[in-house]
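Apart from one protein chain that is not included, each protein chain of the complex appears where it belongs.
And now, chain A:
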Amino acid sequence: MASLFRYFQPRHLLCATGVVLAAAGTAYLVQRLSKRVELQEVPREPEEPTKPCTSPSPAGHTAEPPRLNKPPFPWFGMDIGGTLAKLVYFEPKDITTEEEQEETENLRNIRSCLTSNVAYGSTGIRDVHLEMKGLELCGRMGNLHFIRFPTQDLPAFLRMTRDKQFSRLHKTLCATGGGAYKFEADFQTIAGLQLVKLDELDCVIRGALYMNSSGPSECFYLENPTHPEQCFLKPYPLENPYPFLLVNIGSGVSILAVHSRDNFKRVSGTSLGGGTFLGLCCLLTGCSTFEEALEMASRGESTQVDKLVRDIYGGDYERFGLPGWIVASSFGNMIYKEQRDSVSKEDLARAALVTVTNNIGSISRMCALNENIERVVFVGNFLRGNMLSMKLLAYSMEYWSAGRLKALFLQHEGYFGAVGSLLELLKSS
């Protein structure tokens, strides 16, 4: 237990994050950072009287025992994807003295361990910048924490859960994502936990809608995506969101047409997703983490690797209105030995990023046209710290649709499934 949960923040990660931030140094990031600072300074708000989670009981009616309305702490929601497992944790900040006295040792342990660290083991990360402070959830006030670790480290997580004696507090855990099915038996045998398996798309949509309504600037877009110099991030008040296309870019990509909270369908998807980017980068450059791959891509130049329209036609292909700078063939220049020999790893990483991103943009755009939807919301952990892809997506939506389609992004990129499953926990109890 100690080995897994010891305070650990790898140096390279700090650097990597720093570079990504620098690379994406825009007005928005300043805004995002300042917001974080600002939020951190918000003093703890006074406790509110506890409200039942479900519909309020009519006055005079005998209140049901609170635990029936509200699940006991700790509150978790989990989403186990193909590459990453995502965990959201609600840390109550309005604990009464009474509660504190009743609180079991292991519950306190879990809370302090999760909230006092920003990294767990060698691979678990708490995305501090995404933390939502002063959130009112189900009548309790607290902070929402966002934690992720590679799905392949799930066994370590399960051992930790066992060691922390989580099952004494809860017999069940709400989880979504493919891993909820794949690892259901492991949860039972290792951690003694019964998984409440939730539909992935359902959770993502509920989570996204909830987060959109909870934070003022959850949704944002890129202004002037076709002019890189003047491109900056702006909040987008997504008050009346329907219909919208939700493009969830994880290891693979799911594309959903959302017409209302309960009326949505998966219209398409592609296997060229974040897993493809990382997989190709690992094979082509020998890197091993997403952050590493992204950092290399930020320093590379894809025009060495890709064959552009101008490489074929000497300039624009006027017959079809294709400008010379457009990629005609991804990795198309790599058919020549001399060019293969002279290309850098950074260039290859960049080309992989551009290829996967543009393809997602292209398929999303076609789906939007086929569904007659104009707003396209991109989420998923592929976009984490990935300003390059966001810019490319915003650009391609705008350029190829002559401004008709709009690319939107949400700050909590990859956590909506986990949030959705947390909401389900609170709803079902």
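Assorted remarks:
Following the convention adopted for this analysis, a contact is a pair of C-beta atoms (placed from the backbone, for glycine too) under 8 Å apart; a residue touches a chain by one contact, two chains touch by 3 or more; residues count from 1.
Going forward, contacts and distances are computed from a predicted model.
The unshown chain of the complex is recorded in UniProt as "4'-phosphopantetheine phosphatase", chosen from "Phosphatidylinositol glycan anchor biosynthesis, class U", "4'-phosphopantetheine phosphatase", "General transcription factor IIH subunit" or "AP-3 complex subunit beta". Within the full complex, the residue among A:280, A:353, A:388 or A:408 touching the omitted chain is A:280. Within the set A:272, A:294, A:353 or A:410, the residue that contacts the chain not displayed is A:272.
Touch with the chain that is not drawn comes from one residue among A:94, A:163 or A:199, which is A:199.
Listed residues A:182, A:234, A:261 or A:427: the one in touch with the omitted chain is A:182.
The chain that is not drawn here is touched, among residues A:88, A:175, A:193 or A:348, by A:348. By the touch rule set out above, chain A reaches the unshown chain at residues 81-83, 150-152, 177-179, 181-184, 199-201, 250-252, 266, 268, 270-276, 278-284, 288, 305-307, 309, 311-312, 317, 319-320, 322, 326-337, 340, 348, 355, 358-359, 362-363, 366-367, 369-370.
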